[in-house]
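A single protein chain has been removed from this complex, and every other one stays in its place.
Showing chain A:
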Amino acid sequence: MLQLYGQEFTSRMLLGTAQYSSPDILRQAVEASGAEIVTVSLRRESARARTGQAFWGLIEELGCRVLPNTAGCHTAKEAMATAQMARELFGTSWVKLEVIANADTLQPDLFGLVEAATVLSAEGFDVLPYTTEDLSAAERLLAAGCSVLMPWASPIGSARGLINKTALQSMRAYFPDTPLIIDAGIGSPSHAAEAMELGYDAVLLNTAVAKADDPVKMARAFAQAIEAGRLAFEAGLVEPRDMASPSTPVAGTPFFKIDHAS
């Protein structure tokens, strides 16, 4: 079971709710994915005026836990204000904290992120920070009060997959007991499976499903890949090796070569 801030979940897939062609397609995709957590990004002006409620009502009808997202915030202050509004609107202390450094790459501003995470954790929020694979930032976030980390695989919406797999492996090894969720950059189910095989606890994605030709079918594909990757991790993968390793024993064959020169 996936455990996040004292809650248990069967599904290890978190799905974003943006960019679908209609709320109806979104609902079908969420159902097909089996996701128990969906993220919702708030635009501050609509949160303040409560004018997005028709859409939020549809999100709440999905029956999933809602994880509000401070998407598009460029400063810690903006992100904190958005988190406060999200808590009021959705009645949840959970927040996916995003502080964006750069409008082009959408990479996290780690300094602003730590600043906002410190304040929000002290105010009782359960913060799920969108971060990079940087280990020192991760330690600061844990010290700030976060008990879940969400590193990117690659930039948001890029569909590039795990572009720094070595660093993600180090991060997993470095924080063996912290729930780690891959957030952003996942393009295909094989990327998601790869993240799960590394031992990541869950995968959060949006564009890869929402912008697929058939989002509902793609949601199902991701659900199966994530489950397969998790099972593979639990089962224990064999290590890759340079030589062929026949699955049939070779003992008793007359010419057993040590080198491969011939």
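Going forward, a contact is a pair of C-beta atoms (placed from the backbone, for glycine too) under 8 Å apart; a residue touches a chain by one contact, two chains touch by 3 or more; residues count from 1.
Note that in this section contacts and distances are computed from a predicted model.
Engineer: If you look up the hidden chain in UniProt, what protein name do you find among "ABC transporter permease subunit", "NADH-quinone oxidoreductase subunit L", "Carbon monoxide dehydrogenase" or "Glycine oxidase"?
Structural biologist: UniProt lists the chain that is not shown as "Glycine oxidase".
Engineer: Please identify which residue in A:53, A:102 or A:170 touches the non-displayed chain.
Structural biologist: Residue touching the chain left out of view: A:53.
Engineer: What residues on chain A make contact with the chain left out of this view?
Structural biologist: 21-25, 27, 43, 45-46, 49, 51-55, 58, 157, 211, 213
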